[in-house]
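The full complex has more chains than appear here; those shown keep their coordinates.
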Amino acid sequence: MIVILRENPDQQQLNHLTNWLKEQDISVHRTEGVHQTILGLVGDTSHVDIDRIRQMSIVESVKRVQEPFKNANRKFHPLDTEIRVGSALIGDGSLTVIAGPCSVESEEQIITIAESVKKSGAKLLRGGAFKPRTSPYAFQGLRDEGLKLLLEAKKVTGLPVVSEIMDLSHLDLFADVDVIQVGARNMQNFELLKQLGKSNKPILLKRGLANTYWELLMSAEYILASGNEKVILCERGIRTFETYVRNTLDITAIPALKTLSHLPVVIDPSHAAGVSTFVLPLSMAAVAAGADGLIIEVHNDPPHALCDGLQSLTMQEFDKTMNRLIPLKATCGKIY
Amino acid sequence: MIVILRENPDQQQLNHLTNWLKEQDISVHRTEGVHQTILGLVGDTSHVDIDRIRQMSIVESVKRVQEPFKNANRKFHPLDTEIRVGSALIGDGSLTVIAGPCSVESEEQIITIAESVKKSGAKLLRGGAFKPRTSPYAFQGLRDEGLKLLLEAKKVTGLPVVSEIMDLSHLDLFADVDVIQVGARNMQNFELLKQLGKSNKPILLKRGLANTYWELLMSAEYILASGNEKVILCERGIRTFETYVRNTLDITAIPALKTLSHLPVVIDPSHAAGVSTFVLPLSMAAVAAGADGLIIEVHNDPPHALCDGLQSLTMQEFDKTMNRLIPLKATCGKIY
Amino acid sequence: MIVILRENPDQQQLNHLTNWLKEQDISVHRTEGVHQTILGLVGDTSHVDIDRIRQMSIVESVKRVQEPFKNANRKFHPLDTEIRVGSALIGDGSLTVIAGPCSVESEEQIITIAESVKKSGAKLLRGGAFKPRTSPYAFQGLRDEGLKLLLEAKKVTGLPVVSEIMDLSHLDLFADVDVIQVGARNMQNFELLKQLGKSNKPILLKRGLANTYWELLMSAEYILASGNEKVILCERGIRTFETYVRNTLDITAIPALKTLSHLPVVIDPSHAAGVSTFVLPLSMAAVAAGADGLIIEVHNDPPHALCDGLQSLTMQEFDKTMNRLIPLKATCGKIY
């Protein structure tokens, strides 16, 4: 961390700052310029509250050199984290595909889809029970009942299941869910993250629509710092000025997050694109850029889906997509 | 709502769509072009699930003409909503200033600040107890204890208090808080919004960092539709490409939200600017553009604040700011 | 185009609008709602000035159904445009790689790089002579002299060359340049676009940092409408809130532009990433998503490059990159 001081800093305040840093095991090196004094802070600065320094009247600005996250940081954990879920090992260089409908709608629907995507090569089944919808008038998911049906599909097919949690009070309902998803709108719901950090389940943490890589990793840090090491990062499109597609898939998130962190990275092409015709090219791009997995929406009857039908593949389309992705992955191999 | 159909739409699907709309009391008018058929939907379309239409294979695109919110919509509620809190009437054309520290830190601190801002003309006291922090290593607020101290300051000064809720499970602790704040990161925490809709307390709903006016009003709609009519909208800066300031204050939110909705609009210049020196000009701008209120961070000792000291005014600076804002408001008068 | 009228529109203005549209061969279909009248405009609306309608006092809003570009529109030109440059055919489903340094620096430098990238499989040589730099104090390129050296490298290697034009007054200097590049900052330099439309050279048109697909295609339309059909679209990263990388590569631009237009799409991973280590994964992603080409910065000595060395591959790295891209392209085949 670099602290740039204003001209002629008050000596007492400067001592106060230096001592406060030393108490945190940070040593302070000083460079005197004509107009400016620069302090170089050396040590583990990830726990230092940068705002506390920034607001001092002797300080002009503070710049981080080191990332503010430690548990999620590849520098301190050079080896890839690998997370076992059912027959899948996420993060070992292979490709794990998670597939299923936006919403669980009925027992028949979820079982039909589960069986089909399993046959096509999906390793996990996704299905929404609690649905975060912009409008209070839109379908809100089958909730408890939806989770029960999803678990029924798990029993029938043997596929582990992923579902989104929307509130801490629902946590007990997720006892048999294999991977708990935190949605983009809850990426900074810190009370939720802290509790999930006490769980031993893998957490699929989606990047918020306007959150940076550092912020995503700080949210992962909440979970990791509370004791749960099984975090899967998920990029699902960010909000930009472009309105032709629902969101802008940030493909650079793959090499960036792989560089910054040891956690696995999964891509959600369905929510980014918002239309089913773009799911194939975006999935291809994600695999070629080295994603550890994909989470793809598949529906048995997209035009009548209760939610997000526009972006859902049919089961036939999903099968064709897998037939493109498997040889692609074989050609690409392990990238990071 | 306008539905543009693809060429040669399947007649059965078209009948299905038309009937589904009629069941929702929407009448359908049809325009035939050479290459396109356009359906004009007439009636209350705010409850129509636009995604359900968009995903039909006969549909090329759907465009909303009418806003998707009804309770928050000025078209259906032309008169301004006025919300009484203590001696303040928010939304009646006057200016209500809410002031106080980012975080409650001690009894002495909160009472000192409360007495001072009251004297300067603030009508409500703000103070954070539960603090949403990007880093798990940053100060997280005094939590329950902080709320107690805030209520102590309320008792001493008579100022009504505003504090942020971070999780539904804390709701009971807010029984004596006058205005419950929903922070930017929780603007789309829909489970929380639904529960607050069952409360009878005013809700200060902050716009998310990357949420549109429509989305903010849809979140307000969650509260209103659940029965609580006392929603105060708050603009606190949005995330843009500009990094010189923490966030970009969207001053146009004032005329835009006043046009779209009947709810009061409050501006938070402190979080937008991120530095105390910009709080005065941004406050001046907000008042001149017709804001119903301001929420300003004030601290007795900003350089030693446990949180956000950089953007906090001292009590003296706040007093000077008020001395500029009061004559400004008198000159501007009621704008909307 | 859909025009939504205000309640009780003035009949005379309405006739005025209808007649003005009929003069442009647009027929008008009317839908009467309880509160609203909707006009459906049928015909070729790409030439209709939408602002002229929007500003009428009887009009509440106008929404385009059809894209505002015609020459660039796939709907009217369903077949892919293929552009021949030297031995490359850009847009026929193959992959064309353009490579070379950010700036031409010396004869030895440009010839060394040209020979090396040719051997590795590049089909065109890039090299900047006129450099748009944010700072007036940064290296501005060798200008005329740089172009001469680039053409020397063309003579020696036989590779066709691509270089950026910064002002109309330099046009004569580009007589022997094979492809003229319009940089991101000049994407809406309409006087320049009009003149390039009178040229018969292929134009590599880079998307502006904050321009939409429609705007890029409208800029292409300026060139096409002036008579030059050889436009190559180039995505080079957009500006978002994320600051970890220089720009955010918008990979969805590939399927989106391929859907909207018949023009070839080339990706510039170097400028998007800003660092050389991300060039490989982003190139892989672009090829897998179906890009017609790549434009990659390569330098013989990146640490001493006069410009953009950080993002330049060494000649060895470029060779390795090509060795990954060629089998990848073979596996992916033609995507659109």
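Labels A, B and C are assigned to the chains in the order they are written; within every chain, residues are numbered from 1.
Going forward, a residue touches a chain if its C-beta (ideal position, glycine included) is under 8 Å from a C-beta of that chain, and two chains touch if they have at least 3 such contacts.
Every value quoted in this text rests on a predicted model; they were computed, and no experiment measured them.
Undergrad: Please give the number of copies in the complete assembly; 3 of them are in place here.
TA: Whole-complex copy count, per this file: 4.
One rule holds for everything that comes next: only the chains that are shown with their structure count from here on.
Undergrad: Which chain wins if you rank chains by how close their C-alpha centre is to the centre of all protein C-alpha atoms?
TA: Chain nearest the overall C-alpha centroid, as shown: A.
Undergrad: Taking mean CA positions as centres, which chain lies farthest from subunit C?
TA: When every chain centre is compared against subunit C, the largest gap points to B.
Undergrad: Which integer distance in Å separates the CA centroid of subunit B from that of subunit C?
TA: That pair's centroid distance is 39 Å.
Undergrad: State, to the nearest whole Å, the distance from the C-alpha centre of subunit A to the C-alpha centre of subunit B.
TA: Measuring from centre to centre gives 27 Å for this pair.
Undergrad: Quick check: what residues of subunit A touch more than one other chain, meaning two or more?
TA: 210
Undergrad: In their complex, what parts of subunit C are in touch with subunit A?
TA: Its residues touching subunit A are 210, 212-214, 238, 240-245, 248-252, 254-256, 259-260, 272-273, 277-278, 281-282, 284-290, 327-328, 331-332, 335.
Undergrad: Would you tell me which residues of subunit A are touching subunit B in their complex?
TA: 13, 46-47, 49, 51-52, 54-57, 68-69, 130, 132-139, 166-169, 185-186, 188-192, 194, 208-210, 215, 218, 221-222, 225-226, 239, 302-303, 305-310, 312
Undergrad: Which residues, counting only subunit C, touch subunit B once they are in their complex?
TA: 2, 4, 27, 29-34, 36, 38, 40, 42-43, 60-61, 63, 65, 210, 239-241, 243
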